[in-house]
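Once you've had a glance at the structure underneath, I'll fire off some questions.
Left out: one protein chain. Kept in place: all the others.
Just so it is clear, A, B and C label the chains in written order, and each chain counts residues from 1 on its own.
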Amino acid sequence: MVRVGIINVTGYMGAEAARILHGHPEVELTSVTGRSEAGKPLGEVFPHLAPLNLQVEEELGDVDAIISALPHGASAERLQPYIESGMPVVDLSSDFRLKDVKQYERFRGPHPAPQLLDQAVFGIPELHRDELSKTKLVANAGCHAAAAILGLAPAVQAGLVDTDIVVDSKTGLSGAGRSLTLDSHFSEANESVSAYGFDGHYQQPEMTQELGALWEAPPPKIAFVPHLVPITRGILATAYAAPRDGANGTPTGKLRKLYQEFYADAPFVHVADAPPSTKQTVGSNHCLIYPTFDEDSGRYIIVSCLDNLGKGGAAGGVQCLNLMLGLPEIAGLESLALYP
Amino acid sequence: MVRVGIINVTGYMGAEAARILHGHPEVELTSVTGRSEAGKPLGEVFPHLAPLNLQVEEELGDVDAIISALPHGASAERLQPYIESGMPVVDLSSDFRLKDVKQYERFRGPHPAPQLLDQAVFGIPELHRDELSKTKLVANAGCHAAAAILGLAPAVQAGLVDTDIVVDSKTGLSGAGRSLTLDSHFSEANESVSAYGFDGHYQQPEMTQELGALWEAPPPKIAFVPHLVPITRGILATAYAAPRDGANGTPTGKLRKLYQEFYADAPFVHVADAPPSTKQTVGSNHCLIYPTFDEDSGRYIIVSCLDNLGKGGAAGGVQCLNLMLGLPEIAGLESLALYP
Amino acid sequence: MVRVGIINVTGYMGAEAARILHGHPEVELTSVTGRSEAGKPLGEVFPHLAPLNLQVEEELGDVDAIISALPHGASAERLQPYIESGMPVVDLSSDFRLKDVKQYERFRGPHPAPQLLDQAVFGIPELHRDELSKTKLVANAGCHAAAAILGLAPAVQAGLVDTDIVVDSKTGLSGAGRSLTLDSHFSEANESVSAYGFDGHYQQPEMTQELGALWEAPPPKIAFVPHLVPITRGILATAYAAPRDGANGTPTGKLRKLYQEFYADAPFVHVADAPPSTKQTVGSNHCLIYPTFDEDSGRYIIVSCLDNLGKGGAAGGVQCLNLMLGLPEIAGLESLALYP
Partner (left out) sequence: MVRVGIINVTGYMGAEAARILHGHPEVELTSVTGRSEAGKPLGEVFPHLAPLNLQVEEELGDVDAIISALPHGASAERLQPYIESGMPVVDLSSDFRLKDVKQYERFRGPHPAPQLLDQAVFGIPELHRDELSKTKLVANAGCHAAAAILGLAPAVQAGLVDTDIVVDSKTGLSGAGRSLTLDSHFSEANESVSAYGFDGHYQQPEMTQELGALWEAPPPKIAFVPHLVPITRGILATAYAAPRDGANGTPTGKLRKLYQEFYADAPFVHVADAPPSTKQTVGSNHCLIYPTFDEDSGRYIIVSCLDNLGKGGAAGGVQCLNLMLGLPEIAGLESLALYP
């Protein structure tokens, strides 16, 4: 058993990582930290995690690998010594995702450890399986980015779409974390839908970087608007793109085949037979994609959905951890979505 | 007092029209029909409408004007004799919305009374105030169409945007009506988001018709995807469009002024200071619009929201009724949104 | 027009009072306060209230009557000078509800103005209509208490029930206010039900006081447990009580008649024909009651429901204000519930 520790188990992302590792056949969760709750039994902070019988600690104990669920900024700083010591690390924050440090700094200010960016691999196994098996530092994809990138990658790589892309994403509230804000106050968020991120959203450059790497063309110009919808878990991204250079569109049937081939070896990405719903992915590491070409408007319209704490978060992180540690890719991730 | 009757009061749209008319100072709701429930007190079907003290009837009694909340197809057929007799009618169905009967037939089959299409006025007072005051037949706008048209009209009329437009709309479940379907079954719809309408949606031609009439250019090519989100009331439409002919975009500040001027005389359409949420419009006839130009992607991104049973349905219909009957436009519509 | 001011308009209760007064035909809302937001337009704090065109002030302007939506403790302190000057006041907090100051102090510590308790009238018009029309100080009922008292009063006054009463109440999140807490964080509250108040709840003595005053018997012994359910507005209280002194129970039919007579003159309390749902009261001043005698268990089981911000809060407060000011009891309160 590989001993794994979670830094900052006291947020939703950390707690979900703990929940998943509880069922992992080749990993043992042996240490969890969370400064504000240090000293308490984990079951006092999260009753559903009581069966793990762990104490929240100030600092990690002796472990073989680390998952960090710290917030952006804090994560890179805290992880730096571990990374430099060669410890395998999956970082669920955005700190190591962008190769271009200027993009990071636009949203977060100075990067605590820019010299480490080169060795980080962006945590989308479907695009970087080999690199993930060779690295010691995984920068897990953002939740919106994971949905959008998985939804668009086959079409982009095949050179079907134009560089002008719209990504309209709808996310549940758990993505906003456990910190209290008016936007996530029940009476404000419930029975309501709103858009946010009008000053730019830090996951847009993630999409640009990863999709841009799939073709020779100039990087895509992505108009990305995330929306808050009153669900706890789930992201559904709807992507719109015109055919490249005014070409005719590839009809839906042919497009679906292209997608099925692209994801033939991906155990967790499925081309859905009917428009999928986020509920079909809740609590799982599955991502459902529904690619279409709309003859009416002459646009590709591609829907993809996943659980933002699952494939778009902690479960996706465990998939990367498995690859990094040489374990079976699906270990600990086989449970099906909790439906309904 | 003008005596008004509602045909098919037993769906959500009809019930909402009844609720609004209860508070209307110049209209009296004197007759309501609903074949399946005919003979019952209205308060037995909808307890909240008990104070209206009305009986559901098979046929309308003697009235001065009619609101029809019948489903598509049934509405035109039932209304035809009333329309031909010169009775003022607001039709909340889609039967009289499209001037091009072929567009109607694409979604609904043969039109029951195509000869009446010419005299119908599309029920968006902000675009057709004068015509509405002169007609006897109002074809109330679809809920998605109302949000999208109000959100895009100022930019389209000013010739700012390209013909390629994306409208990504999110709607609550009440828009699907009171008929039982698996999609509107609580355990399926709750905690979930999904897209629908991939074979085309009948409100897309409504947008094309109304926006196309605002400029000389070829009609817009609108990629429209409606989404189901787990709220009861509310629509939020996010529209994306590039600047026309590769022009530079109009910056957000200037764009906002353009919108404010366009809606200066519209009592129910507001340019919001911050990204609005559907909850801010629930139960009201208000529509909130947030127009922006996104420098990053070089796109106009415009958010508009309203209550699909309110401004996008029964309340919007009462606004049209007021204009048609020569009553103050805001009569009966002054109540504020129920927040939170 | 009577000029009314609202103290602390920036919480949900104050905002709801403002929303209601906007539609009140004999009252004008002329001044609103809220220290943390003083100086801002009200529409910036609550966009749905923008049409009121008011500024949030530090101190009330010149008004003829006051509604206070301050929190418990702060309210009595702030209101004291107004009350002593003879200004008509409706206090939505719990500060003046209990005649026995010890009961207050058990939950809140020392009372800021115990000498004023005597002149306060408990704000349930169905029990205190005459007193309300003669007082200058209304202590509006608590939301759970309003539901339970209205549900039980007819049976208690008729001497039907035993002193041992169970009140199991289910409330939405708006009752917890706009202050941020983990319990009202969307991801925690959504899709969940829980009980609270195990150290005693301050509205239990309100029930004991008001129901105890309806009979000669010793005061009822009420086991009261409030529950949080994931809705924004609404309270449903289920009361269970054995017949008095081992008597046979009054059958449901006869019981319903007793209730109908008791509330014959109450414009907002209705004996429902079928088990009611909170949704049938949302946004209104209506209370629905469903009284039954369960032959199986030999218990009276009485369900009552209302909107905690409506009849159980701001709307109920406006009803009391009307009586206090000599206005028609129903003025400004005629709008029907927003359903669905």
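Criterion: a contact is a pair of C-beta atoms (placed from the backbone, for glycine too) under 8 Å apart; a residue touches a chain by one contact, two chains touch by 3 or more.
On a predicted model such as this, the values are computed, not experimentally measured, just so you know.
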Could you tell which one of C:M1, C:V101 or C:A223 touches the chain left off the display?
C:A223
Of the candidates A:R19, A:R97 or A:H227, the residue in contact with the absent chain is A:R19
Looking at C:Q55, C:Q80, C:S133 or C:S277, which residue reaches the missing chain?
C:S277
Which of B:E191, B:E210, B:D307 or B:E329 touches the chain that is not shown?
B:E191
For the chain left off this view, which of A:V269, A:L288 or A:L306 is in contact with it?
A:L288
Tell me, which residues in chain C touch the chain that this view leaves out?
164, 166, 168, 170, 172, 187-188, 190-196, 198, 200, 204, 221-225, 227, 229-234, 236, 238, 240, 242, 275-279, 282, 290, 292, 294, 296-299, 301, 303, 305, 340
Touching residues (missing chain, whole complex) on chain B
12, 172-174, 176, 178, 180-182, 184-187, 189-191, 230-232
Residues on chain A that touch the omitted chain in the whole complex?
12, 15, 19, 22-23, 44, 46-52, 174, 190-191, 232-233, 270, 272-274, 276, 280-284, 286, 288, 334-340
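Please note the rule applied: only the chains that are shown with their structure count from here on.
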Report the chain ID whose CA centroid sits closest to the centroid of the full protein CA set.
B
Can you check how far apart chain B and chain C are, centre to centre, with Cα atoms defining each centre and the answer in Å?
36
Which residue numbers or ranges of chain C touch two or more of the other chains?
12, 174, 190-191, 232
